[in-house]
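Note that this complex is displayed minus one protein chain, with the remaining chains in position.
Each chain gets a letter, A, B, C and D, in the order it is written, and its residues are counted from 1.
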């Protein structure tokens, strides 16, 4: 899984029916020291994350395991809100 | 999922039978500020997107979840047309 | 999916039994303007592509959807021969 | 699979229910000569690895094969502690 920080929100009225009702957050990948890396992606939130929170997100087909709709076209989901990173 | 902008269309008469009837659009990955990144890819359109529209697309095996033919050889599908990005 | 051009062919007598009988082509990823990017990969041909032809190829587990042997160890398959790209 | 070194630990109280009880370690990808490459990721530990140990980790959906909860939203798991690399 990867570490990121929630930086915004995305809305799309016209979307796949299996995405209806999902909360789409913009997540910026970060390194363990908080520095930004790569580019922001669209993640489905499943744990109640908010802008500014450091999160863990999963990529690929197992992202659907984090959502109620197992056949949703999802490849990225927030699966935890970070308390601490001890490195 | 990723953010992109539809920049064109692709046609291929000789193709896998499970791609017959699908609309193949060329999507350019973009950052949240609209700047281009990486390279254009071929995406199956499932929400009626058109050239110039900003979209969300899913990558990998769950892209097949966005299409009626679940056993199609698809790894990228447009799943939403973006209304707004608040960052 | 990605755009590529077939640049060669690969033979391997000692291979996984589920690859026996498959045609293994070397495909060079290209951008929409035809310029080369990344590095050549090994793709299973499923639509009768030949050297010099511009093709669409799929990556990852759904590549097996393009072949008769669904449990073959395949992660890249040519799924269409490009007629035109309108960008 | 990839080679890495465990560099830390991550805690997240608010997380997906299928991640409850899993040990989340920060793993730094390394080359065969031990030099760091890419960025640290979050891995589920399944073999009792500790900080400072060189490990093998698997990426993608098969990472769930390493854990008891097959429908957990996991895309990276430590699956071995390295004894030796002979190159």
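Quick notes on this structure:
By our rule, a contact is a pair of C-beta atoms (placed from the backbone, for glycine too) under 8 Å apart; a residue touches a chain by one contact, two chains touch by 3 or more.
Please read these numbers as outputs of a predicted model, since none were measured by experiment.
Taking every chain of the complex into account, the chain not shown here touches C, D. Panel shows chain D; residues 1-3, 31-32, 37, 46-48, 56, 58-63, 65-66, 77, 79-87 of it touch the chain omitted from the view. On the side of chain C, touch with the chain left out of the figure occurs at residues 7-16, 18-19, 24, 26, 39-43, 60-61, 63-64, 71-76.
Heads up, the rule we're going with is that only the chains that are shown with their structure count from here on.
Chain A and chain C, compared by their mean Cα positions, are separated by 32 Å.
Here the CA centre of chain A is 20 Å from the CA centre of chain D.
Shown for chain B are the residues that touch two or more other chains, namely 60-61, 63.
Contact topology of the protein chains: linear, an open path with no closing contact.
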